[in-house]
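What you see is the complex with one protein chain gone and the rest in place.
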Amino acid sequence: MKSTGFYHLGELDGAHAAALVARALELRAGAAPQRFPGRALALYFLAPSLRTSASFQRAAQKLGLDLLQLSGAGTWGLETRDGAVMDGDAAEHVREAAPVLGRYADLLAVRAFPKGGPAEEEFRDPVMRAFREHAGVPVINMESVLWHPCQALADWTTLEQLAVPQRAKLVLTWAWHPKPLPHAVPSSTLCMAAQRGMDVVLLRPEGWDLHADVMAEARRLADAAGGTLTVTADRAAALAGASVVYAKSWGSLTHWGDVEAESAARANLRDWCVQPDWLADGARFFHCLPVRRNVVVADAVLDGPASAVVEQAENRLHAQTALLEDLLS
Amino acid sequence: MKSTGFYHLGELDGAHAAALVARALELRAGAAPQRFPGRALALYFLAPSLRTSASFQRAAQKLGLDLLQLSGAGTWGLETRDGAVMDGDAAEHVREAAPVLGRYADLLAVRAFPKGGPAEEEFRDPVMRAFREHAGVPVINMESVLWHPCQALADWTTLEQLAVPQRAKLVLTWAWHPKPLPHAVPSSTLCMAAQRGMDVVLLRPEGWDLHADVMAEARRLADAAGGTLTVTADRAAALAGASVVYAKSWGSLTHWGDVEAESAARANLRDWCVQPDWLADGARFFHCLPVRRNVVVADAVLDGPASAVVEQAENRLHAQTALLEDLLS
Partner (left out) sequence: MKSTGFYHLGELDGAHAAALVARALELRAGAAPQRFPGRALALYFLAPSLRTSASFQRAAQKLGLDLLQLSGAGTWGLETRDGAVMDGDAAEHVREAAPVLGRYADLLAVRAFPKGGPAEEEFRDPVMRAFREHAGVPVINMESVLWHPCQALADWTTLEQLAVPQRAKLVLTWAWHPKPLPHAVPSSTLCMAAQRGMDVVLLRPEGWDLHADVMAEARRLADAAGGTLTVTADRAAALAGASVVYAKSWGSLTHWGDVEAESAARANLRDWCVQPDWLADGARFFHCLPVRRNVVVADAVLDGPASAVVEQAENRLHAQTALLEDLLS
């Protein structure tokens, strides 16, 4: 991990992940962060952010790090394809941008959402892959096409904080959304819950499966941890007895890149909006935020005692502080 | 104040306001700021800023605070209406954004200009109200629809710095501008001068009154402090004997939301541009900046000895440092 940074939570062995979660909970409880004077973290956002930006800014300062902040809007269009003849919009190649930032900071954290290319290209995660290959320093994935490991680490922390048993049932449910969204969060959630050894249920309408490689990774992790993984479109069966309902929308791989067809395919799916009666007694509601109220989930859920979304967000700070300590030690 | 932050200067009793001003002047004179290691301030700009951003950044660092910087451009479109079905542009609700930022920082400072809605809706100050209601930490108003209290505190500081007597005459004059501007600064200026016990004159063409609630608040504050409040369109009478001419443009409430009608109504008002002969002997010129030269005020005024605008801007730093000390103590 130290040499390659933090790309996908599932790459960590279970004991390492559990140690990061435990440290996050210590920090949440008030433990003093380690201090790393003279070390630096660079944040490079090629996509919007509220929680990730704010929580990484705070984490860096809690650790006494120098903090470098960059956004795609203030920098140059970035090319990531090897061999490209750069006579179009992009003025800079990641083969220069990544090593240069690696000269200015000890750690480089990058956010890069899908750019609208074909699925087989995007799901190779080319931008994050290129940063990792060329930076020369550990790279932290602040959300790529495939993974959002900081969210997963925070969510695991939240499950422990709320004392959700290891073998509890966690339902990851698709939700309707006016736009086809990336897969990083649902993929990371599924794998995190599997890695924790939970009984994981993926609840989605037909046509909204996650990527086959992600499913294989989740099965691998579930097997290793002794949990289970089920995929279903049967909402009632899925939700029965669930301890956690984790909602998230994502785009259909069937219609990847075809916004109109995707929109038509989900036209009759607006009832995929989490309602209070979706939650069994004592069940908690999770979402990574931002969330569209009364579209993905009803106000009554978010404003009620079941909602854990602000706890999840707070744990971004503690989980990332623990992560940075680990990477810098 | 500690529980609710800093929304409108008029909510502070006079002694509290005077103490903040006195502390600002001490800091300007070189007093060492208090230090608050391990505490944090988050700045969230939903509208442009030069002075406010720069001066809050510096103030936070003078106090040893961790500093979180966010702008609307880098984050998600923000919904503020309760009960909204969020299937439009906004991807995040303030009911999540505010408490999440409150988990990352001890103080949250927000700027949110009017969004073009009807006056009766905008003048309830819905965005700032929502942040204050949901943040869970004190919220500092860095300019909302109704108020710009940090500007008012800095301006009061400048009046003391320049030894403007308490009962001096301060004229707040409307000025022509190519666009209808928000009311926060003129409203805050009027109330600040009234709260200080000055002889306050609101000079504006017919049709450019400030909001009735603001006028009532200014009268309340003037009465409490023993000052006076006059409204007039008689420029010569207003300016005679004035110690301070504070210029600012704002949009007509009569034509709120109707840019074309507003533009037509002010077509013959381009002579509302402050000239050197508007200033009585020894009078000082104030403006909050940014200011349109030779539109709102002539070069000769801004470049002459009467201008206090750069002092006002510098005092933003000292006033806000004093404010943050107060909120964190």
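Just so it is clear, A and B label the chains in written order, and each chain counts residues from 1 on its own.
Note that in this section contacts are C-beta pairs under 8 Å (C-beta built on N, C-alpha and C of every residue); 3 or more make two chains touch, one makes a residue touch a chain.
Keep in mind that this is a model prediction, so the values were computed, not measured.
Chemist: Using the touch definition from the top, which of A:22, A:86 or A:237 touches the missing chain?
Modeler: A:86
Chemist: One chain isn't shown here. Among B:140, B:302 or B:327, which residue touches it?
Modeler: B:302
Chemist: Which of these, A:13, A:96 or A:121, touches the one chain of the complex that we don't see?
Modeler: With A:13, A:96 or A:121 as choices, the missing chain is touched by A:96.
Chemist: So which bits of subunit B touch the chain we can't see?
Modeler: 45, 48-51, 53-55, 57-58, 61-62, 69, 71, 73, 178, 289-295, 299, 302-303, 309-310, 313-314, 317
Chemist: Which positions on subunit A touch the chain that was left off?
Modeler: Residues of subunit A in touch with the missing chain: 38, 40, 42, 66-70, 73-76, 79, 83-88, 90-93, 95-97, 99-101, 103-105.
We adopt the following convention: only the chains that are shown with their structure count from here on.
Chemist: Roughly how far is subunit A from subunit B, going centre to centre by Cα mean, in whole Å?
Modeler: The computed centroid separation for subunit A versus subunit B comes out at 39 Å.
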